[in-house]
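The other protein chains are all here in position, but one chain of the complex has been omitted.
Letters are used for the chains, namely A, B and C, taken in the order the chains are written, and counting of residues starts over at 1 for each.
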Amino acid sequence: MTEKLLVEAVNDALHVELARDESVMVLGEDVGRAGGVFRATAGLLDRFGENRCVDTPLAEAGILGAAVGLCMAGWRPVCEMQYDAFSYPCLDQLITHVGRYRWRTGGTMEFPITVRMPYGGGVRAPELHDDSPETYYVHTPGIKVAIPSTPADAKGLLAAAIRDPDPVVILEPKVIYRTERGEVPDGEHVVPLGKARIAREGTDVTLVAYGAMVPMCLRTAEALQGEASCEVLDVRSLRPLDEEALLASAGKTGRVVIVQEAPRTVGFGAELAAILAEKAILDLRGPVLRVTGFDVPYPYWKIEDMYMPSVERISHAVRRLIEF
Amino acid sequence: MTEKLLVEAVNDALHVELARDESVMVLGEDVGRAGGVFRATAGLLDRFGENRCVDTPLAEAGILGAAVGLCMAGWRPVCEMQYDAFSYPCLDQLITHVGRYRWRTGGTMEFPITVRMPYGGGVRAPELHDDSPETYYVHTPGIKVAIPSTPADAKGLLAAAIRDPDPVVILEPKVIYRTERGEVPDGEHVVPLGKARIAREGTDVTLVAYGAMVPMCLRTAEALQGEASCEVLDVRSLRPLDEEALLASAGKTGRVVIVQEAPRTVGFGAELAAILAEKAILDLRGPVLRVTGFDVPYPYWKIEDMYMPSVERISHAVRRLIEF
Amino acid sequence: MAQVAHGEPELRRVIDEDRELDGVGEQELLDLYRSMVLLRTYDERSLVYHRQGRIGTYAIFWNHEAMQAGSVHALAREDWIFPSYRESAIGLLRGMPPATVLHWWRGHPAGWWNPSEYNVASICVPIATHVPHAAGLAWGKKLKGEAACAIVYFGDGATSEGAFHEGANFAAVMQAPLILFCNNNQWAISTPLSAQTRAETLADKAVGYGMPGTRVDGGDVLAVYEATREAVERARAGEGPSFIEAVTYRAAPHATADDPRAYIDLERVEQEKKNECLGRYERYLRRLGVLGDELEAEIKSEAADAMRAGITAAEAEPDPDPELLFENAYVIPPPNLREGWID
Partner (left out) sequence: MAQVAHGEPELRRVIDEDRELDGVGEQELLDLYRSMVLLRTYDERSLVYHRQGRIGTYAIFWNHEAMQAGSVHALAREDWIFPSYRESAIGLLRGMPPATVLHWWRGHPAGWWNPSEYNVASICVPIATHVPHAAGLAWGKKLKGEAACAIVYFGDGATSEGAFHEGANFAAVMQAPLILFCNNNQWAISTPLSAQTRAETLADKAVGYGMPGTRVDGGDVLAVYEATREAVERARAGEGPSFIEAVTYRAAPHATADDPRAYIDLERVEQEKKNECLGRYERYLRRLGVLGDELEAEIKSEAADAMRAGITAAEAEPDPDPELLFENAYVIPPPNLREGWID
């Protein structure tokens, strides 16, 4: 175990996985010479050489499209998208090919592509450096999606993604890249996809979240201590989803607040709420509430804090439920 | 009033709107000389000339990106994407610019872009001619989305989209392009965005749907006559959404089945279910059920009927609710 | 924009010039002929088959056979082929059964094949998005120290797509052993080349990627063969990708659903039909004395037999198991994949 920042844990995972399996390679913009604009890929070029850590041309669809072909040639590509919103040019390749190619070959080929990117707001950056695009990814058949909220999970989920035979998108909450610090197992460390994590036990209300909203929910639970006992469920893996954990916690508390940074309409919170409306209807003691970003472009950073779910907005929802 | 097929109503709307406002222009692949691969744009080139009905290069991002600039020059572009899945290359422009540019100018410019495309399955076509991509569009801030299910609405919603000062995506259910026939008002005809339509009155269960799933729900309601009285709510406008109509019908029947062709996870049905879980929880007499496509690539056409929500699957859900 | 005509001098030609190619003997000439006949037979029968309502929409490739056969014959078996829908039957040249391709057009999952079995990637339906795949494969093979190269087929329209650009540039930067083969049939459905580009020629695009570009008469199977062979040699020598523009003219509808009379030049089509690539090659082989009536009949009936057998096999295939819906999307499927399925 070593104490690490979240972004250091990402870097650690890459070092371990590239050392473990020589078919793993990293490609993306500025991942080599510069070691990534967040230094997530630092040291890979020196250690593994320019064939396994590649500075590509500035072309996101080219990167992901090339990754499809690299798989056919026996590689396990790990693609970095430099920022959330700069992944949109690769959506066509993702939806059209990455999620369908195995199916198209009658299950005879594997496309073990990992796409990883920093995502989310709160970093005081110019526009389009702040998006939470998980809906686009998780709605796409053939794709798996995971989002860590701790350094240990950042390492373990990325390792799981790289080893997974299916394409996996990992969204890394950049606002906590250097604020979340924690013990990370040394060497190989895999957190299986499809398992949620109870980040805090509670009995009155379940707060369901992922990514940077997990520490936000933990802060809210802390603030509400005495008033309401909040359980915090860290989804971790959006597909495969740990429905059991969701239903178990909802069954226990009967009250659910779902928190997401992304715009409200068909955010992933809608899926979680829909599952509860279908499978937990008799357990619910009140409405399923969502605390989300708004259906507007992510704002300029002087007002971004008003956009982001906050302790205040989450508490408000908890109180509504308690009083229901 | 004239009886028209759904695709003829689309064509009618384009003729009327281009004649009405000379800043309206149509652009896309094969919209001119060929009149569109579904003939939705037939006759426009001859009538309005090559400046207002333009065969573009084969480049969807180029089409939508050019439309942004055309707006800045005072045009109201109507862009055709030839098929649902071939719209994915334009998602980057849509998310990054079309939905944000007005906001970015502090509300000083308008981007009255209409994007229309045939969508959905059931047409016995090769892969990628069958997708239901509404989630990608409706999750995107700054965008409005509407989906007609009748010839009259196909005309009226498209006219509303073209006249709307905001960007609107219209998805046209291609499987009923030539099977839905109905009376269509001649000349100007606008169906306002944001108003749902009760396609059939009922008292026991509400079937909520849009596009080609509306006639499917009507067939189901017909088939269940005697067993259950089904109300069919045609959403028509996904954003702005007519929440009132949804809640009113749910309040009346207490039982809701949501039907969508798109893959299940974060399909638009999830948003509808989430709204019900938040705002109709005391009205619900049972779980909110979703009948959807599956989280797999849209299948080869020999088995596509098994993918599509059917009278059988919808009836099954209705019975589950009635017996709950 | 320069509307490209067959008469332009800068197109590479072999047949019309009655040239003979180094290292291409009678055997090779006839192998090429067999391949063209096989493709032609497949195409013509498929059209009939479609008219009988037994397959769905079908993208006709009549008069494109010289481009497909000529280029594939310049490859080695380990080289990879990335076809678009226009090259749907190109796998036949790698031993794929006609039934497989028919199934693809019948919307039957038996039309799924394993790309590694033939080194033929799945048919790419969207325009140009397979160009980066081919670049990635070729680059990946090179990184592994393997000798294989790749060829990717796309149309004139495809050159307008961003995916073409990104793939071509990737291949160039990585010096990937790739042949970018552009079937310039001068139409993208109803859109003529003049509305697609202002470039003098499509081969001009190669300049911007720092790779050689060459133009060849797409109706001349030997010219195509020769140009591709040179590109393959470059690729194998580590000199990176090449761009080949094969110029022809779409003499058939875009696909069975298309009616080109609204937009095409019908006279030009008639002219093209008279000069179609198979007949041109037959006349050349006859001039060389390599082909006679008997041999021609034999080769054509072999192809017809293969196709008949393919159709019989395709018809005999039982309807697919609906369970296939869930079979192949994931290696390790999420647990809720079948949510809503009624057993």
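What we mean here is this: a residue touches a chain if its C-beta (ideal position, glycine included) is under 8 Å from a C-beta of that chain, and two chains touch if they have at least 3 such contacts.
No experiment lies behind these values; they were computed from the predicted model shown.
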| item | value |
| --- | --- |
| Visible chains that the absent chain touches, using the contact criterion stated earlier | A, B, C |
| Touching residue (missing chain; options B:Asn11, B:Gln93 or B:Ser149) | B:Gln93 |
| Candidate in contact with the missing chain, chosen from A:Leu44, A:Ala61 or A:Val115 | A:Ala61 |
| Among B:Ala42, B:Ala59 or B:Leu128, residue touching the chain not depicted | B:Ala59 |
| Which residue of C:Glu200, C:Glu233, C:Asp259 or C:Glu298 touches the chain not shown here | C:Glu200 |
| Chain B residues touching the omitted chain (full complex) | 25, 51, 56-57, 59, 61-62, 64-75, 89, 92-93, 96-97, 99, 101-110, 141-142, 144, 164-166, 194, 239-241, 243 |
| Touch list for chain C against the chain that is not drawn | 1, 160-166, 169, 172-173, 175, 195-200, 204-211, 240 |
| Interface with the undisplayed chain - residues on chain A | 29-30, 32-35, 37, 55-62, 85-86, 89, 124-129, 264, 290-292, 294-297, 299-304, 306-307, 312-313, 316 |
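Just so we're on the same page, only the chains that are shown with their structure count from here on.
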| item | value |
| --- | --- |
| Chain separated most widely from chain C, comparing mean CA positions | A |
| Interchain centroid distance [CA atoms averaged], chain A/chain C, Å | 41 |
| Chain centre separation (chain A, chain B; CA means) in Å | 30 |
| Where chain A touches two or more other chains, by residue | 89, 92, 96, 99-100, 103-104, 141-142, 239 |
| For chain C, residues contacting two or more additional chains | 109, 112, 126, 162-163, 329, 334, 336 |
